[in-house]
Structures are given as C-alpha cells and as structure tokens.
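I have a structure I would like to understand better, so I am pasting it below and will then ask my questions one at a time.
As you look at this complex, bear in mind that one protein chain is not there, while each of the others sits in place.
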Amino acid sequence: MEQTRNQPSAGKFWSWFFPVGRQVGGWAFALNRLTALGLTLYLFIHLTALGLLAKGPDGYDNFLALTENPVIKLGEWAVVAAVFLHGFNGIRILLTSFGVGVTRQRQLFYGFMVVAVLVILIFTLRMYRVY
Amino acid sequence: MAEKWKITLRVHRQKENQEPHFDDFQMEVNPDEYVLDAVERAWAFHDRSLCFRHACHHSTCGACGMRVNGVEKLTCITLIRDVTHNGATLKVEPLRNFPVVSDLAVDMGPLYRKMERVNGRAVSPVTEAEIENPPSKWVPEDSEYLRLSDCIECGLCISACPIMATTPEYLGPAPLAAAQDQGLRRKPELLSIVDCEDGVWRCHSAFECTAVCPSFVDPARRIMNLRTQVVDMRLRKLFGKA
Partner (left out) sequence: MSQSTSSYVSAPRPGETSWIWLVKIITGPLLILVLILHMIVNHFVGSLPTGLMTYNDIVHYYQNPIIPAIEILFLITVVTHSLIGLRGIILDMNPSRPVLRVVTWFLSLLGVFAVGYGIWLVLTIASKGG
C-alpha cells in the first residue's frame, strides 16, 4: 500500500510563499524570506555595479546617469523598504530566539511593522524631495 | 428548543485507489455542537464508509485533529458556531504532512516515532517540570509527585509548520518541545539529536505551531528556549565544563 499523498515533500518548499490559511507568524516568515531573497539579489548586483568604479570616472559617472531612470529609482526604493522590513523582523527573531517576547510575538510583529512603515514613509519623502 | 442550522459539510474523501475528492453532506446541526459531532453525523446518517479518528471527545487524547476551513483544530472542542454560519459550508480535511490512510484519518506514526526518539515523556516529576509557583526549595519526597505533560501528541503543530511540509526528516515542533521539556543539561544524550540541521535549527520562527496548539504546549517558545540550551551546552563543551 503506497500512501504517498499528503506527505512532506521537497516540492512543498514553495508553500511558504503562499501562507494562505496561516496566521501572523507564517506571514512574517514569508515576508522575511522574500525580502532576504530580494536583498541577496541586490547585493550581488550592487557589488558588480561598483566594479565600474575601478574603470575610472567616465565609466562610473555614465553609470550614475542610469540611476536617474524612474524604474531604477523605484527599485532602489524597494531595496531600502526591504531592508527596513527585513531588519525589523530580524530584530524580532533575534529577540524571540533568546526568549524575549515570545508570548507576544504577534504584537512585536505588528509594532515593528508599524515602525518600519513609518520609517519607509519618511525615507520616501526624503528620497523624492532631495533627489 | 435548540437552535438549528442548515450547513453543508464538505469532507475530504480518499480511499486507497481513488483520487482524493470532496463529498458534500447537507445536514441540520445544533451550532453549539462540535465539528466532530457533525462529522459523526455524516458517518452515522449519510455514509458509513467515512473514516475518521476520535476517542475521548474532550481534548485529552489528541485523536480528532483535522483541518477545519483550512485551519488546524481539535474537532471535539471546536464549536460549529465558531467556524461557520447558518446556510454556509464547513470544510473538513485531514492534517497536512502526514500520509493519509483513509478520508480524514492520517498515519501518525512519523510523529510517534520522533517522540520516541527524543524519549518524550507523558509524566515528569514536579521537581523537573514547568509548574506555576514552585516552592523556593524542593524536598526529595516532592519528586514523587508527577506532572502530566501538556502535549497530547495530536499533530496539529506538525500540520501547521511550514518547514514540516518540506521534509519528513525534520523533528518538528512537538518532539522538539518534548526534548526541551526534559532539558539538555539533565539529558545530554539529546544534544546530538536536536543540534543538527533537521533538529532545532530547521525552525524558522513562523510560530504557526503555537498558534494551533490546543493544549498550551507553546512549542515555539520551547524551541526558542531549546536553541539557547543547545548553545549553552556547546559553549560548555567548548570550555570543558560538560
């Protein structure tokens, strides 16, 4: 009798991505993982782009002209937003991993996300006013 | 005169050689009854081939765990009133991450074997257990008093855990909680069992387990505590104190 249905499987790896029917903690986990992947991608792009600095002033300043592009600007905004979301959620995980606030992990998440959204708002205003 | 609701009970069906599907049972229920009662009603009056597990009907045995409208619940203590309304559908499915034996009954073997591997205990002396307001000092006779473990091994936490979905090797919330309850200082042989990639480090702090636990085990808190216990034990070993 082969009961292969409903068992854990590597294919269900993607189920974290759709935390439907899950509660706040599951959504926080998905958000953290998503921002982690996005930021990792950004990290390697950023490192590569900075290599242009070694090519001298022309290469780099030309590349900087690209960053005026509104799509790129939106991407940069997304990176900073991701940093705040991932960072605050990470602090929450750090705290709960050492036993602080475990019984209040939901409130911690809500609180941190409110702070993150506020910070992101402030950053957005500054970004679009100054630049 | 008890209130009566008309609901559609949508039950997951799966027999050995069939594709899984849902059967709908129209029934009249008292909303202050429990979901398990509705399932039993479907079995008794509609389809005697419906297979499900139940025993104590008062949240002690852990047999009746199912997913009600997608959320893990102990169906014997889940009021129909709390999960649906008059004229609506009530969906009942088996727990996730366990192989389905038939319809709503799953093979709980993987969980029980893991509990055995960590020597999860059903009772522990009060001197070693977590209790409220312990005395400032235990006397030796106190260890004759036993505390019943909170965990009823119902498997709801295993079903809810997003990591558990990806691998059968992960110990899972309940076994890790059972290991934490014993304490690594008292039971150092558990260290190598939990300090590995399919042990305590696989947890990603989703807290889904605690959210569905019907028995106040709070596995998430225990896994967090177990992490600090593991680090503590490893540091002690490093400095030669263990």
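Some observations on this one:
Going in written order, the chains are labelled A and B, and every chain counts its residues from 1.
Following the convention adopted for this analysis, a contact is a pair of C-beta atoms (placed from the backbone, for glycine too) under 8 Å apart; a residue touches a chain by one contact, two chains touch by 3 or more.
Since the model is a prediction, treat every value here as computed from it, not as a measurement.
The missing chain, though absent from the display, is touched by one residue of A:Ile45, A:Leu66 or A:Ile91; that residue is A:Ile91. When the whole complex is considered, the residue among B:Thr166, B:Thr210 or B:Asn225 that touches the unshown chain is B:Thr166. The missing chain lies against chain B, touching residues 99, 107, 109-110, 113-114, 163, 166-169, 171, 192-193, 195-199, 201-202, 204, 227, 230-231, 234.
In the full complex, chain A touches the omitted chain through residues 1-3, 7, 9-10, 13, 16, 33, 36-37, 39-40, 43-44, 47, 50-51, 53-54, 56-57, 60-61, 64, 83, 87, 90-91, 93-94, 97, 130-131.
The rule is simple: only the chains that are shown with their structure count from here on.
Within the complex, the chain A residues that touch chain B are 1, 3-10, 12-13, 15-16, 19-26, 28-29, 33, 93, 96-99, 102-103, 105-106.
Against chain A, in their complex, chain B makes its touches with residues 14, 16, 20, 70-71, 94, 96-101, 106-107, 160, 162, 164-168, 170, 204-208, 210-211, 218, 220-221, 224-225, 227-228.
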